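Before any comments, here is the structure.
Note that this complex is displayed minus one protein chain, with the remaining chains in position.
Then we have chain A:
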Amino acid sequence: MNLLLLRSSSLKRTSCSFLSKSLSGNGFLISPSIALHYSTITPEKNNTLKAAEEHVNEINEINQKHKENHASEIKNQNSNSAPSKIQPISHKQTRLIVEKQIKFKETALRSPLLITLHRRLELPKSFELYSLARCLTCKGRTSQYSKNADNSALAYFGESLLDYYVTEHLITKYPRLPLKILENAVDAYTSDKVLHDVAANSWGIEADNSLPIDLALRDVDSSYYLGKLRYVERHKQLENDSNFIQIDTKKNSTTERNAMASAVKSILAVYYASTESLSETKKFIHAHILSRKLDVSSLFAFNQPTRELSVLCKRENLEPPVTRLISETGRLSRSPVFVAGVFSGTEKLGESYASSLQEAKIRAAVAALKNYYLYSPLNPKYPSDEDFSPALIVDHGDVIV
């Protein structure tokens, strides 16, 4: 638990620095519009221009300060020392960058796919459409408007958000889960395969599977294609003349599954950045990912359940387990049924049935172990909840046989 809390505090720190770096909020509003191909949405140009001018002014101020500092530094330093290598960006360059950004934002505002996805996910208004477009752009497929605007940094942050809340949920729900089982349970919610299912089949994100020749011929950065998942596809099997299988190691290439997963993770990151609230992000993760069904008891495969149970009883200061036959039928027939229970003193730890006495004994031990490991407290509080009070939980760890 302490580890979790520690991790949460570090998360908050990373998020702040991340916010200032990657996403600075602008006064954009998503105009309510119809997601149609032929429909044209007129973005609020005045607003965008105003925002752009403010942006330029800001940059100018920073440049001015930079120049002043530079001049004072030079004055202070001796004439022998080398001048600093950092040079402020020129006015023309900033103007160009800002113009490109505006064009990118306006294109995103016109994208029917982006608008539909925004509505499907019921994202807040502060979640800008161009940020959504950035979430869908993987490394190597950046647009002409902004070369560094891919989702790799966002996905990195979103992954830690997702891992944190999923681990927290599982640890709180099943506090006695062995570590290896916990890791697999977290994987069952956060693996690329699962996130691909979330993105493609639940959210309805489509991948841009066009051939390289199509990419060269059409306008890749048109508003329609901004709403698709854009990534460099990895071709696993390419046959050359001698029929050898080659692995195409194109730079920044990924599979569709990985690309979809990164899109989901980066949407989580931007969701946090736009709402600026961890509790809202937690709600979003619980609604879309933790609402999925996982049978945690199916993750166990016991090697020696009877021995493990007796060691466990010894460790927990319980009386040694004794297996007793509760009920049986057809012992001499071809399909007998034996119901066996494992008892520690007068308390029944577990019970199961099988068609042989030996199997019934093993199954009862497995049931008893699962009863122990899958203990779940009623109405637990998460460490990220506001009214959470840390209780002293001493976990003895795995049972060593």
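The rule we apply is simple: a contact is a pair of C-beta atoms (placed from the backbone, for glycine too) under 8 Å apart; a residue touches a chain by one contact, two chains touch by 3 or more; residues count from 1.
Methods note: contacts and distances are computed from a predicted model.
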{"item": "Identity of the absent chain, which is to be given by its UniProt protein name, from \"Large ribosomal subunit protein mL43\", \"small monomeric GTPase\", \"Metaxin-2\" or \"Electron transfer flavoprotein subunit beta\"", "value": "\"Large ribosomal subunit protein mL43\""}
{"item": "Residue in contact with the excluded chain [from A:326, A:357 or A:374]", "value": "A:326"}
{"item": "Candidate in contact with the missing chain, chosen from A:189, A:231 or A:343", "value": "A:189"}
{"item": "Which residue of A:215, A:232, A:278 or A:294 touches the chain not shown here", "value": "A:294"}
{"item": "Full-complex contact with the absent chain, from A:100, A:286, A:348 or A:381", "value": "A:286"}
{"item": "Missing-partner contacts on chain A, residue numbers", "value": "34-39, 112-113, 115-116, 119-120, 122, 178, 180-181, 183-185, 187-189, 191, 193-194, 197-198, 200-204, 286-288, 290-295, 298-304, 307-308, 326-329, 337, 339, 353, 373, 398-401"}
